[in-house]
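Just one protein chain is left out here, and the rest sit where they should.
To keep things simple, chains are lettered A and B as they appear, and every chain counts its residues starting from 1.
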Amino acid sequence: MPLLFPLVVSSALFGIGVYVVLARRHAVLVLMGVELMLNAVNLNLVAFDAWWHDTFDSGQVLALFVIAIAAAEIGLGLAIVLVVFRTHRHVDVDNLRELADRDAPDPERVAGASS
Amino acid sequence: MIGGLEIIIGLPLLGALVVLLLSRRDTVAAWVGVAFGSATLAGSVVPWAATIDDGGGYVARSDTAWIRALDVRWALGLDRLSAPLVVLTALLSWCCLVALVRRAPSCGARPGLVALVLVLESASIGTFAALDLIVFFVFFELVLIPMWFVIADWGDEHDPVGRRRAATRFLVTTVTGSALMLVGFLLLHARTGTFDVTELPSRAGQIGAGTQVLVAVLFLLGFGAKVPVWPLHFWLPDAHSKAPTVGSVLLAGVLLKLGTYGLLRFWADVPDGAVRVAPYLGALGVVGIVYGALACLAQTDLKRLIAYSSVGHMGFVLLAISTLTEQGRLAANFANVAHGIITALLFFVVGAVKDRVGTTELAGIGRALYARAPHLGAAFGFAAVASLGLPGLAGFWGEMLSMLAAYSPAAALSRSTYVVFMVVAGLGAVLTTAYFVVAIRRVCQGVPDRDAVGDVGRDEWVAWSPLVASVLALGIFPVIMLWSGSASALAGRR
Partner (left out) sequence: MTLLVLLSLLIAAILSVAVGHRDDRLPPLLGVVGAMVAWIGSVLIGVQQWGMGATAASTGTGQVATGGLPISVTLRVDQLSASMLVLATSVALLVQVYSVAYLRGDPRYPSYTAFVGVFTAAMALVVMADDLFVLLVGWEVMGVCSYVLISHHWELEPARSGAVKAFVMTRLGDIGLLFGFFVLGKAAGTYRISEIVAAARGGEITGHEATAAALLVLCGVVGKSAQFPLHSWLPDAMPGPTPISALIHAATMVAAGVFLVARLLPVFGLSDVAMNLLAAIACLTMVGSALFALAADDLKRVLAWSTVSQLAYMFAALSLGGYAAGVEHLLSHGAFKALLFLAAGSVIHAVGTQRLDGMGGLRTSMPVTFVTMTIGFAALAGLPPFVGFFSKDAVLGVAADQAANGSAARGWLVLVVGVLVAGLTSAYATRAWLMTFFGPRRGHATDVAPHESSWLMLGPMVVLAGLSVVGGAAVVKPGFLGVDAEGAHLPVVLVSLAVALGGAAVTVVQWQRLRRADPALALGRLRPVLAREARYDDLVGALVVRPTGWAARFTRLNEEDVVETYVGGVDSSGQWAARLVRWTHNGNAQRYVTAVVIGAVAVAVVIGVVGPS
């Protein structure tokens, strides 16, 4: 099998994953997008490993690592999503803006900035 | 290994710690500060005396490996260039500490201020004594931190926002400068393979012409921000006018000297580059002289006036440095010390005026200080006359020698350019006279329009008298710093 087929598939997977992560507002869908991207990488790793005839099969080993990490990540991610849902009653990524850098009510700093 | 210089650098630091531990007991803390300051002053005279006997090399040297991986050594030592500046630092710090004994800073927290003055003293002495570029840099930066606190926390009590801004402006400008300076140091190391100050001048041949010019320009910018060279002086009037009296004294008397000392010391490492850049430095120096004098002439705030006069006086030092001759080095060194003493005295006097009338604005001070506080008026008159360069007082010799050096600059420099510089500097000296006599006329003379104010107290006389005595001594016996051999000793570095 030519190398091109798995590469095209993985690119498509990765692109879809990126699109999902960037565009979808539901946190669980975003996590799914991340999974798609990770699996696109896995496909690439396995394909190149086969194509390269690597004696250590490092591509396959690395893919196993990625699967393990992805499992841990999705566990953690879903836990966060659950916590977010409990506290906010929604999991809409667009409306989760707690990390924004907003002006703190610090009078001296405001005075310094205006002068 | 603990050498003499470690002791006079360490003593003030130790003093600062003790003072902080005593911070509950205000007056005791101040007295402890004076004790440590006195010990440091006494200690600083020893290496200075040693440089006189010595053949012109470095005294009180210590040299131990410090950070091997970076090729940094803990190297200290003094020569005839740096020893007088160390004594100057110790003397001015002593005066500041004595001045703090009876008069608490307006915003309280005296032990903190005493401790900061001691840290400043320690770091400044360390800068002058460092014989390793990185050690120099560390101390150079260390000086800034206490000064930032002094200005920002103990400064003008009427203007908390302004004093913080002035302090930050001072800090940012000089830190930017020292970053450029550090780049210069690293370039030197890259080309010569050493940070050793004593070794670098002899390795100038290993540095290419382009790099030399680059390093000279980096030093000009880096140290120039500190001096300050016109037009990098913008932070100075603000910092001075917002700083407390001791802050102004140390800023003008010690911190500005770090810049000129650095130029004097490190331009020797890149002689070919220095020759290319020197005329520009000379031009900036004389522009500073005239510009500073003109700014003083229309100034209505006494502290700002003295700040601008510092720009002018440092212009003379820069002109002397830019001649690249032994005469210029001698003139710069003398003018450095003289300016430190005289300007410190001026700031003390103006600080005393501010303590009494609460402002340094000419309109707020009122007229006829001669009548309202005769000794205070006389002290201001004396300091002003010394500052305008009256022969027989300290200020004259430095300025005269600067112009004399400009009359015959190094052979590689254009003589006609420097003669023009000399003439412009001379006109600047006339303007200096003009603004000081105008200031005396405005403040000291006239019909009294306010109540009398308290005259100079005994504690103030104690703090000021060493300065007055030094002004007279250096003026009448300039041979203290201009003895035969003091010039050749500096030459021995080449």
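Here, a residue touches a chain if its C-beta (ideal position, glycine included) is under 8 Å from a C-beta of that chain, and two chains touch if they have at least 3 such contacts.
Please read all numbers here as calculations on a predicted model, not as lab measurements.
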Contact partner of the left-out chain, one of B:L92, B:I289 or B:M422: B:M422
Of B:R102, B:R169 or B:R356, the residue in touch with the unshown chain: B:R169
From B:A295, B:M314 or B:L413, residue that would touch the chain that is not displayed: B:A295
Contact set of chain A toward the excluded chain (per top definition): 18, 21-23, 30, 93-94, 96-101, 113
For chain B, the residues touching the chain missing from this view: 165, 169, 231, 234-235, 237, 291, 294-299, 325-331, 368, 370-371, 385, 390-392, 396, 400-401, 403-405, 407-408, 422-423, 426-427, 429-431, 433-434, 437-438, 441, 444-447, 478-479, 482-487
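Note that in this section only the chains that are shown with their structure count from here on.
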Distance from chain B to chain A - Cα centre to Cα centre, in angstrom: 58
